[in-house]
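Below you'll find the structure, written out as structure tokens, and then a few comments.
Only a single protein chain was left out; the remaining protein chains are all shown in position.
Labels run A, B and C following the written order; every chain starts at residue 1.
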Amino acid sequence: MSELSNKPSRTQPIVFKDPVHDYIHVDDRLILQLIDSKEFQRLRRIKQLGTSQYTFHGAEHSRFSHSLGVYELTRLITDRFARYYAHQWDSQEQFVALCAALLHDIGHGPFSHTFEKIFKTDHEAITQQIILNPATQVHHILQHAGEDFPAQVASVIAKTYPNPQVVQLISSQMDADRMDYLLRDAYFTGVSYGNFDLSRILRVIRPYTQGIAFSYAGMHAVEDYVVSRYQMYMQVYFHPVSRGMEVTLDRLLTRAKDLYLAGQLDILPPFLEPFFDNHYTLHDYLALDDAVLITAIGLFCQSKDTILSTLAQMFYNRKPLKSVEFDGKNQTEIVEKLRHLVEKAGYPLQYFTQINRSSDLSYDYSLKGQSPIILMNPDDSLVELSTASPIVKILSDHLHGNQRLYVPAEFLSTSADIPFDVQVLRQQFLKHIHNGHII
Amino acid sequence: MSELSNKPSRTQPIVFKDPVHDYIHVDDRLILQLIDSKEFQRLRRIKQLGTSQYTFHGAEHSRFSHSLGVYELTRLITDRFARYYAHQWDSQEQFVALCAALLHDIGHGPFSHTFEKIFKTDHEAITQQIILNPATQVHHILQHAGEDFPAQVASVIAKTYPNPQVVQLISSQMDADRMDYLLRDAYFTGVSYGNFDLSRILRVIRPYTQGIAFSYAGMHAVEDYVVSRYQMYMQVYFHPVSRGMEVTLDRLLTRAKDLYLAGQLDILPPFLEPFFDNHYTLHDYLALDDAVLITAIGLFCQSKDTILSTLAQMFYNRKPLKSVEFDGKNQTEIVEKLRHLVEKAGYPLQYFTQINRSSDLSYDYSLKGQSPIILMNPDDSLVELSTASPIVKILSDHLHGNQRLYVPAEFLSTSADIPFDVQVLRQQFLKHIHNGHII
Amino acid sequence: MSELSNKPSRTQPIVFKDPVHDYIHVDDRLILQLIDSKEFQRLRRIKQLGTSQYTFHGAEHSRFSHSLGVYELTRLITDRFARYYAHQWDSQEQFVALCAALLHDIGHGPFSHTFEKIFKTDHEAITQQIILNPATQVHHILQHAGEDFPAQVASVIAKTYPNPQVVQLISSQMDADRMDYLLRDAYFTGVSYGNFDLSRILRVIRPYTQGIAFSYAGMHAVEDYVVSRYQMYMQVYFHPVSRGMEVTLDRLLTRAKDLYLAGQLDILPPFLEPFFDNHYTLHDYLALDDAVLITAIGLFCQSKDTILSTLAQMFYNRKPLKSVEFDGKNQTEIVEKLRHLVEKAGYPLQYFTQINRSSDLSYDYSLKGQSPIILMNPDDSLVELSTASPIVKILSDHLHGNQRLYVPAEFLSTSADIPFDVQVLRQQFLKHIHNGHII
Partner (left out) sequence: MSELSNKPSRTQPIVFKDPVHDYIHVDDRLILQLIDSKEFQRLRRIKQLGTSQYTFHGAEHSRFSHSLGVYELTRLITDRFARYYAHQWDSQEQFVALCAALLHDIGHGPFSHTFEKIFKTDHEAITQQIILNPATQVHHILQHAGEDFPAQVASVIAKTYPNPQVVQLISSQMDADRMDYLLRDAYFTGVSYGNFDLSRILRVIRPYTQGIAFSYAGMHAVEDYVVSRYQMYMQVYFHPVSRGMEVTLDRLLTRAKDLYLAGQLDILPPFLEPFFDNHYTLHDYLALDDAVLITAIGLFCQSKDTILSTLAQMFYNRKPLKSVEFDGKNQTEIVEKLRHLVEKAGYPLQYFTQINRSSDLSYDYSLKGQSPIILMNPDDSLVELSTASPIVKILSDHLHGNQRLYVPAEFLSTSADIPFDVQVLRQQFLKHIHNGHII
């Protein structure tokens, strides 16, 4: 065997066993250090799907595993770009893409959506702060790749990075983020609808001057991804019970904050005060996680304020507010009437009822800041997906989602053992409900 | 269609989407109430695999989903018993079996093994208390099935229930508990070794006078289950890094307790005091969960006691003690020598080193209190599994597991940036290590 | 255990291991005899997907396994009907439904579509003949269930059976046949698009007076099935290479028949003569299978007729005619021009070129004889699927498919080593082709 190489062979990558992608492969020492940083390890303590776990009990996975998955998909895609499209992809861009992929969610907090609304935090801004702030381990590690490198990674998150290929890999209608979360959420919920043909997508994705495109031959695989995304929204992300838990959390945090501002909050859980009085630092924010919030709610269950302790127990023991659907445009009057029936039963209106709107475009070719999905013909001419697929056109033309009124459960069940006067109010309430809709 | 039935049709069961068993089916109102009880909902806040999640990032599933799975398997098995073995199975036993299956883990606390060791709690005893204590919702619900019913369910857990079939369904070498956790842990870790042919097992499992047996025709399927279990122990449950996190947790809680008892603990996290001074009630215990413990460790990171804060940060940021294997019988002397090298580097011996033994019999036909696996011939004669399968015999004859010495990571790595005197000690340390073993 | 039943327990069903449904369960002795009949065993020798195996090499499964699958799905559905909808489903209908499900494809011959076209056979009529003809084992077995029973089973196939529920189970837009073949073809091709949420569909399917409906709550699962079906047509069933093999087979059989009728066929393979001279009996038909046809083609490879032996070798060694797409309405003239270029190169027009149209409505709510998909609201009112789902509406409004011109491969490749004059003709040919389409 005289032909043996004298070159030192490559070292095998470090791997992390992953139920979705089999293994996550890490070749680079800096990537490994980022994963080991305390800001990234914190993502283990933040669940990916917030309150969806209360409907789909398998959905207990964290943003840690999702972030590894987005990194792995970005690695697979950019490895292919370097191999097959070297004339259109600068392989020196891979590292900044991998770092941005890994860190794109690092600013998320517990139950992000609800928490942000009430405490005016912004996870995208915080993601950039964590990357840019010299006090973080993440920043320190990134600097080893160049003084300016943290700013470059942050600019990918901010979508101001000059190379649109890198930006679109991390953030577009069909990016590594969405591809991972569909597959991952499908796996952990056990709902098969989120599955699509990833290996086919990987074979047809390709770079071009203005960003990322897909060979026309893969049109039906891309179309199938769009339909999968639509199905996951319909069946998982918009589920009324998960939204009921979110509404309940929203109301209980609002009550706690109102009490705090009025100087009447009798229990102050660890780590939360900076957010009640709106004077938090990045350090304060990084101390937040699901455990802190759950422990706080456990403590609130013991508050002497009945509204707070009731709402806290409802969340803690999974007894959320329940809902009926209504027509957003023409039913505001009847909705207000129903809310007042609830109030008559002794439930303060602002804490025990809420309107919740879910809406999302499965695919929107016009939405600002979100690059559309582009198909490339054999002769390199481009086609926007919805002009080639009537199914995608339909999904992008219609806003899918609905509006629901949330109220205490006893107004929507027949079995609860409740006082006679509330029974009377419930009867009035139910007269306006048919097949789960307000009429 | 003149033959349409006049009997009212059965109502379809309530279902919970489950990634392992597809759906969990609940036909009975009391079972639904048990699931909705606050003691059962608490299991959502306790992870099934404790520190394994730090090695297998997908393993973030809770005891809640496992308990539903054990219930579902028990339902499937007892439905078959009623259908095909009515002469050997009393179908009135199904309900007590289902309740015991659902509740068998309800007494578990956070990171049970470690917590129990330090605070002298006992999850099996507490499981029975929760069932028997009139203050719990679980007890209240069970009582609707009969004044004596809670005691019956508790006796299944205690293995004193008169019908051995019911006891063995919940607790034997091949029970619904083990079958669910192997499949579930395989699914969430992504490690395929835990899979076995459940549908075949369900077709060969059967009741007999003394308990549960398996038709001889299914011998190879049962053998495969035993091998799967062995593989999961080897590859997942005994993983050195997960045990390193456990050892680190053990040491940090010990330090906190030691400080408390000495009156020197500067931070007292919510809900933990009753355990430090060993005066806890069932109510105190039920307030414990992973969130409470994680939040406590987050607070301990800020302690002024350097030992406590160092250990807390090691756990919080996943920087566990690391380990080498050794031969338990003949190497106690050299192990002690190595521990003293660590101490010389300034690490208090009792908090920064620990010996950890993992051991388990994949299948033990003699182990007290654990019923062996019995095969039934076509002529109803019985055979103990290990006499029919040489593979199982080998696995039951050998104790699989090992012993490891855990020390600070810098003693086992070459890259850490450490002071010169520690480097010298490390060199002495490493002279005794070859291929990950103490020599 | 005083409550043990005195009733004899049920016997466990006979099972067949199936990769799609795990096990096929047979409780009834007559069903087992039907499976063992020689007419049913013949289905082992007929592949389910004809020429698709030449594109998707895994697709080598037979109509035998598909027929077992349709039986199993019908069994699962009607078991549920009996359990949950006894007031709307006559459980005495189960047996006729099971027999029709099992036997629905029993009249299929080798490469049905092509064979039927050339030899004027009709598999649906033959299916009924096999059931009705006293000489078959199938008929003999069915008669044990009643003198009139074969006629009842045949009438389900003919859609004249009085109970529309039974007819729609076997033959409608969403019947057991289609559900099995989508899942099965997806499994064996390895193309995931055919998968849909069968367990959810089984939970929402239900009988009503006029046939089969689906609970409205399952709308998205049904919608997903329709999209899956569309994807399988686009990606598998309409694949141009499979159609190329079909076209090649069509031309070679046509040539053999033409030679036979002209008294010039030099090789007469076993079992085929009755079809060449159009005087076949049911007995002759049942002797046909893939093996007979493949062996015939192997023999034709040695014919002295160059056209026949060339076409036979093309099929035998998988060198099919190749194709370009064209616009059916406006390009007949140019298509004729291209065919004549082929003829100039020495290829007889009628044997070496062919136009092939693929078309299918994924879901058609108006198509005669095919019941539409009906959703049932909580208040039992009915909705046709496409009025509830914009995606389904789009799929049912558009005819999906295309038209292709098939010609010898050398006209569409650049690499073949061909004579100069053919090269000139090819250049003229290719001037009319752009991106795989005729322009």
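Structure notes:
The working rule: contacts are C-beta pairs under 8 Å (C-beta built on N, C-alpha and C of every residue); 3 or more make two chains touch, one makes a residue touch a chain.
For clarity, every value in this text was computed on a predicted model and none was experimentally measured.
Looking at B:A145, B:A158, B:M234 or B:A388, the residue that reaches the missing chain in the full complex is B:M234.
Of the listed positions A:K38, A:H113 or A:R203, the one in contact with the omitted chain in the full complex is A:R203. Within the whole complex, the absent chain has one touching residue among A:S91, A:Q143, A:S359 or A:S413, and that is A:S91. When the whole complex is considered, the residue among B:D27, B:D79, B:E116 or B:D197 that touches the unshown chain is B:D197. Taking the complete complex into account, B:D224 is the one of B:D18, B:E39 or B:D224 that touches the chain left out.
Although one chain is not drawn, its touching partners on subunit B can still be listed: residues 191-193, 195, 197, 220, 223-224, 227, 231, 234-235, 377-379, 390-391, 393-395, 398, 434-436.
Mapped onto subunit A, the interface with the missing chain covers residues 1-12, 15, 22-23, 83-93, 163, 199, 203.
Take subunit C: the residues that touch the chain left off the picture are 16-20, 22, 36, 38, 41, 44-45, 53-54, 56-58, 60-62, 64-65, 68, 187-191, 269-271, 287, 289-292, 294-295, 298-299, 316-319.
In this section, only the chains that are shown with their structure count from here on.
Graph distance from subunit A to subunit C, where chains that touch are one step apart, equals 1. When chain centres are taken as C-alpha averages, the shortest distance to the whole-protein C-alpha average belongs to A. Here the CA centre of subunit A is 43 Å from the CA centre of subunit C. Rounded to whole angstrom units, the spacing between the C-alpha centres of subunit B and subunit C is 50.
Chain centres here are Cα averages; for subunit A and subunit B they lie 31 Å apart. Contact with two or more other chains is made by no residue of subunit C.
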